[in-house]
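Note that one protein chain is taken out, while the other chains of the complex remain in position.
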Amino acid sequence: MIYLEPIGRIRKFDARPLCGLCFKGMNMKKTLVRLLVPVLACALGTGSLAGCSLPSAAAQSDPLSAEFYAMDTVMELRAYGDGAQDALDASQAEIASLENLLSRTKEDSEVSALNTAGGAAVSVSPATARLLSASLDYSALTGGAFDITIAPVVSAWGFTTDTYQIPSQTELDALLPLVDYTQVRVRNAADGQGDQVSLGAGQSVDLGGIAKGYASDRLVHVFADNGVESGLAYLGGNVYVCGSKPDGSAWRVAVQDPDDASGNVGVLSLRDAFAVTSGGYQRYFEENGVRYHHIIDPSTGYPANNGLTSVTVVAAAEENAGDESAAGSGTMCDAFSTALFVMGTDKALDFWRANGGSLGFDLVLVTDDARVLVTKGIGSQFEQAEGTDYTYEIIS
Amino acid sequence: MKSSVKLTFCRWDLIVAALILTAAGVLAAGYWGRTLAVGSSSLTAVVSAGGQETDRVRLASLSGAQERTYSSNGYTLTVRFSPDGVAVETSDCPNQDCVHTGTISRAGQSIVCLPARISIQLTGQSGSGDADVVIG
Partner (left out) sequence: MTTRQLTLCAVLTALALALSYLENFIPLNLFIPLPGVKLGLANIVTVFALYALGAGPALTILIARCLLGAIFAGNLNALIFSLMGGLAAMLVMIVLSKMKKLSIYGVSMGGAAAHNCGQIGAALLTLGNSAPLNYLPVLLGVSVFTGALTGLIASLLFRAMERTNLMKA
């Protein structure tokens, strides 16, 4: 037998038995098996634990909700109460019927008929007529910053068909004269039936910037008619909150950070209100390192670039008991969010100072120099986000 | 210097084991406590390769399942995005851990493919606490 010199520092061992499972002179194989099995079993146990999903946070009473696609965007409705299912069904039906009237991509819609009439008068339903009238009022109020006749220019940029391109200056020069809301005529028949609308020669209209707001106005009635006192409608960037949440607290509506889709600049606490956001980051394409977005300035034909990255307009939601198809503050918020984005920071704030009180709306503006401007009326309802690089100001 | 070693499991070893398990528990509570199921309209999958963000997919804006392929570091992954969550369908990496992770569906969860250096993280919102909906 070869004698090996001591290899190192071990001089003695603790010779006590190993937890009673084995003794001196034990069978190494048996011990290994006896101990390996429980160890691997524990590993298995840990593994299955790892596979378990964790309980979700804060289980509330669940609302009924519906998610669907309409008006070229995703929509989500949530309603609480006994009438919730009826409200959801009626809401979806209402939105579908509005889309059939107002979508310019549907060939048999009233808007398409108007766009292809070549200037002739077209009969439209009360809803379409009301909405068109409201659009013209907003155009006048915003000095043309909001203008539904911008449609040909938007198409020239390819936003309608998702075939993005930069139109030439010649093309724009030819199209810009067609952007003129004053050439749109709405003739109301005496009793509201048989309304007629006509466009100027070569004009076409796109109600995309206002249709969702109008739909949200209609949902106020649908929810109320079905006895829903707590609910939320998210129509692709347009939000209507009905009442408070079931526990009485306000709905929390976060305003997305234009630069970071997973973050927000702050959260609004709202009850019975509309909130609509417009921003270039929502739809754009890039060419040669320059970003071209879908909110076209009617005066230049180019994407608006006046210092704002997003505009959020907030207003109270009231049920207009008189005329159910009238355009209300939901429509107003939608139109203003587009218009104010085009106007730019200073003009938008002047507009708010002039009209915010009488028309009842407030703003959250995000500027391209990293400021978040919140108008005084909702200052106390706006909770700033933590950890962002924005500077917050309350504007009066 | 003489050193001898105890070969029997004793009380102090249990203390070490308990310490490690407590550390694991604390880490789990701290990290997982921050993952909340946010409203479906804000769940975004962020795909990064080699530490650089390559892609963002907003899960709520999908009308069904969508597959995208990413290649990095010599490996290719096919990722399936759907409104219910994200999963790695196939990968040619040697250990297939990313495929085995399955579907993630909550903010804060992530799938990692180490050989390819690709990670997919689900982010909800940062900043303010849970909001009911995000406009923007």
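Every chain is named by a letter (A and B) in the order it is written, and numbering of its residues begins at 1.
Simple rule for what comes next: a contact is a pair of C-beta atoms (placed from the backbone, for glycine too) under 8 Å apart; a residue touches a chain by one contact, two chains touch by 3 or more.
This is a predicted model, so every value here is computed, not measured.
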Task: In chain B, positions touching the absent partner - done: 3, 5-10, 12-13, 15-17, 20-21, 23-25, 27-28, 31-32, 48, 50-52, 95-98, 100-102, 108-115, 117, 119, 121
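In this text, only the chains that are shown with their structure count from here on.
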TODO: Could you please state the distance in Å, as a whole number, between where the Cα atoms of chain A are centred and where those of chain B are centred?
DONE: 27
Task: Residue numbers on chain A that touch chain B, as the complex places them - done: 9-14, 16-19, 54, 56-58, 67, 69, 74, 76, 232, 234, 237-239, 241, 245, 251-258, 260-267, 275-277, 279, 282, 310, 312, 383-388
Open item on the list: Quick check: in the complex, which residue numbers of chain B touch chain A?
Closed with: 1-9, 32, 35-37, 39-42, 44, 46, 56, 58, 60-61, 63, 83, 106, 123-136
